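With one protein chain withheld, the remaining protein chains of the complex are depicted in position.
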Amino acid sequence: MQRTPGGGPRGHANARADLLQGETHQMGQSDYWLRKAQTGRVTRRRFVGGITAAGAGAASLSLVGCGDDDDDDAAEPTSAPGGTTTAASPTTAPAVVDGGVYTGVWLGGTQFDSVDPHRGQRDEVGWLSSYVLNKIVRFSNPDTGDLEGDLAEKWETADSQTFTFAVRKDVKWQNTPITNGRQLTAQDLKWHIERQAAGKLLDGSAPSFRFKSDWTGVKVETPDDYTLKLTLPAPNGSFLTRLSAFFANVPNREATEKFEGAHGTLTEEAMPGTNAFTLKQWRTGKDIILQKNPGHFRKDQPHIDGMVNPWGLFEDPNAYRLAFEQKQVDAWSSPDPSVTKSVIDANKDNMTESLTGVANTVLLHLNVHKQFKDPRLVKAMNMAVDRRQLIQAFHQGLGQVSGPVTWLQEGFAVKPEDLIKRPGFRTDRAIEMKEARELWAAGGGPALGDIDIRIPDTWLGPYPDTNQVVKKMFNDALGVSQFTSTKCTYNEDIIPNLAKGEYPNWMAWTNSVNSPDPRIDLYTSFHSKGSQNWSRVNNPELDTLLENARVTSDLAKARELVLKAQDILLENGMYGAINLYNYISRSAFWNYVNANVKVQASAGKPAAGYNLFAGHLAAKNLSFNPKSPAYTDSVKNRKF
Amino acid sequence: MTQTQQPAALPAAGYTDFRRRRSVGSTLRRAGALARRNKLGAVGVILVLLILFVAIFSPLIKRYDDTESFQTANPDFNPTANPFEIAANPGLASPYILDRWESPLGSDHWLGTDQFGRDIYSRIVVGARLAVLIGVGASLIAVISGSIVGLVSGYFGGKIDLVIQRFVDAIQAFPGLVLLMLIVSIMDRPSLTLMIVALGFLGFATSVRIVRSSVLGVSQAAFVEAARSYGATDIRIMLQHVLPNILAPILVVFSISIGAYILAEASLSFLGLGPADKTTWGKMVNAGRVALDLHPWESVISGAAITLAVLGFNLAGDAIRDELDPRLRGR
Partner (left out) sequence: MTNYIIRRLLLNLLVLWFVASLVFIGTHALPSDFAQKRVASTFTGQDQTEAIASARRELGLDKPLARQYVEFMGELARGDLGTSLETQESTWAELGRRVPTTLELGSIIVFVTFALSIPIGVISAAKQNTWIDLSLRAVSILGVAMPVFFVAILLSLLVVRFSLFEIDVVGHPHLWTDPEAAVKLYVIPAIAGGISGGAGIMRILRSQMLEVMRQDYIRTARAKGLHDSRIWVRHALKNAMLPVLTVMGLTISGIVGGQIILETMFNIDGVGRFLFSRLNARDFPPFQGTVLVTAFIIVTVNLAVDLTYAWIDPRIRYT
């Protein structure tokens, strides 16, 4: 079964490229790349080189008005005051036609453990609710981190500690029983925050609220019905990014309270929304159906009439492909990327290829409290692991190495030209192995005896030969025969033992990247007071860097600090929490649909999907193109 | 009609007296005559012998390590390539590339390579050994356990028989693959050995049935009564008189069901429940099926291997059955 936890091939509810056309924001987050370009300190060459590794090359180029092709004459970046840019998109975007029903598997899976976005432990409820509910602010481009208002039309903060939001006055809950089309006010937002902070249900019980720690100590005031004032316990430069994450959706109070007891049973009644789509059907075992919300405050959205996600189709690759080739679904991805490519190549005029970086970072996690106490051993392992071999072995070469900040987070990652000079990332395997062996011997590696690098069973599903590959890789690299590899599970072997320091050495997916801004995650993982600092890192210099990075809203400064922090991490083999790589997913979609992608496909170049979740942009970007020769009556006449 | 002599005292036809010995020569001649008479059976036996040969000698004939991915050096390696470049040329981001999906035609690899650059011929050869182990192993377990239980159940009759038979009914009342799926899921990604045990457990019920009904028939025969009358113990009777006469149906069940176990393992692999540590033919068919129209050789060749193996064992088993006791046909 081709499930990847936390996401995997994201639904490419396709997008059009004019990302910033007409989108403005006032104050608050400024356009980092824009300012960089304006100061003139970045030459175009370096600019391009710096971000191509993220795969958002073309996107950022259009962001600042440069040509699509590297060989174009260098057009100086243009900008407009107030933080807007005109996107000089080289491909003319097709005219927008309203109507049509999109069918596709746009989520990574259909497992929902709760209808309550506050309580759901799995990411799926966050993804689905992004189509139906709104957030306070949202990403206009989740990969670069540019923000725009959602429920808030304006916001201001002087010190990243006190935030004042002006709530839109035209947001209405959907016109169905329970909500009856009532107005959304700041009171809804107040409830949204305070409920999570308190972590209690109406009956007084206190089950797990997934994001409670985000809201602890936050003071909420509503001076009037359309103003929200938040005072954080400490300055937080990433607060707005956190508010924009895919899981930060504002649910409806009445419905959530009504279904509190039966929160595990799916029903569309439990999630009435304010966004462009409403849930028409949401039941276990049945197709998920979203339909257009006529009362949505963005009057021109969505373009389509509805979306259908066929339940269970994702499970069998043959059924999925059958459905796609017969135009019963609009997008598809095969477990074997070369198959996807072949199908696309066989249908060059009618299908489009789309590439997306997958936010599920692959991690090698060593237990530094047990066998790997000596930091030299950790550094040796960082060099012994051959990231590129793993990308070849499991993903057929579609992937790129990732440092402590992944290449998806282009604003903060170490630049690729720089990263390949660091130990563990160097291209000369001979040197890596030589130094690894020296460190291994110096750190007393051979005396450790048997070392088991365990692989969770969910990883072994799609990549069943991992045990053999990993065992051979480490034994060969270090010139020993100590390594074995067995299976384990996240739930029994890893997660309960993380806090205790009793976890095994393992390799597989880690928390998926959900923000272009890594500062909170870096703090959580490597600060001495971080809540997920499993390696119990305690480095005062690192602590200071991470603290300062967190509180500043000056992006240039934040970036510098994060880079310095990464230097420390890279020198120390990331203290055992060794990021390996992020891979790339290839999918195909029929070109009768204008997909929710970051960059349109152009001659010879595939489209680029959003690496981070961008379902909330589907309403804006997803539409049909009846002029496409592939458009048939069967597509046109879809009903739900 | 069997060709053995029957002692005059036996009223029930078809039961053989195993006391006569035969020479090797006459056995071979009998084999030749058999082959001429039953051509399909001969084909089956040849296939079985072929598969056994491959299975036994697989370490010698396999050419490459079946888990080794073939890599070649990559002159285009560009460590800072962006995803577009990588997608157009996947090898770009790596100093070596996998020999992916090589067709058997015009390649060093006799049967091509799979998605990860592994030689298919070697994997088929190694898979032959696994298929034989699975088929024969599971069948042995099923038949031996089933025979013991069936013998006891049929011979003693009464309450023991009643309870055992109901238990067997219960196992057979589970629909199709379900019991097998349940057992394999409990074992949680089992090794090959455990998988064989699980498969054997499934066939146990059928063996019990068949053995029991044969035992019932034999128990009524006069020579058994005679043996009892001169004071032989139950165990003695079971082992010396009953067992030899039910060997025929046991042998038939054993040989006919080998193919079924190989197919059952292929089905489990299709559903993703196959053995965790080894690559069986069933797993290869499943792995190759996403690309069946583009790179058919992995699935087609391993599917053909399964088919031939099952075919061979079935035909051979049919021939054995036809030969030993015509009465058993259709039961």
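Per-chain residue numbering starts at 1, and chain names A and B are given in the order in which the chains are listed.
We take it that a contact is a pair of C-beta atoms (placed from the backbone, for glycine too) under 8 Å apart; a residue touches a chain by one contact, two chains touch by 3 or more.
The shown structure was predicted, so the numbers you read here are calculated from the model rather than taken from an experiment.
Within the set B:L216, B:L271 or B:L324, the residue that contacts the chain not displayed is B:L271. Remark: the omitted chain is touched by one listed residue; of A:P233, A:G312 or A:G479 this is A:G312. The chain omitted from view is touched by exactly one of A:T222, A:N475 or A:N511, namely A:N511. Those residues of chain A that touch the chain absent from the view are 5-6, 103, 111, 113, 121-123, 207-208, 210, 262, 264-266, 283-285, 310, 312-313, 315-316, 318-319, 322-323, 325-326, 328-329, 456, 458, 489-492, 494-496, 498-499, 508-511, 532, 634. Residues 39-40, 162, 166-167, 169-178, 181-183, 185-186, 188, 259, 263, 266-267, 270-271, 282, 285, 289, 292-293, 299, 303, 306-308, 310-311, 314-315, 326, 329-331 of chain B touch the missing chain (whole complex, contact as defined above).
Definition applied: only the chains that are shown with their structure count from here on.
Between chain A and chain B, the centres computed from C-alpha atoms are 48 Å apart. Of all residues in chain A, only 1, 49, 52-55, 57-58, 317-318, 321, 334-339, 342, 353, 355, 357, 388-389, 391-393, 396-401, 416-417, 420, 427, 429, 457, 460-461, 464-465, 467-469, 487, 584, 586, 605-606, 608 touch chain B in the complex they form. By the touch rule above, chain B contacts chain A in their complex via residues 67, 69, 71, 77, 79-84, 86-87, 90-98, 100-101, 115-116, 189, 272, 276-277, 283, 289-291, 294-295.
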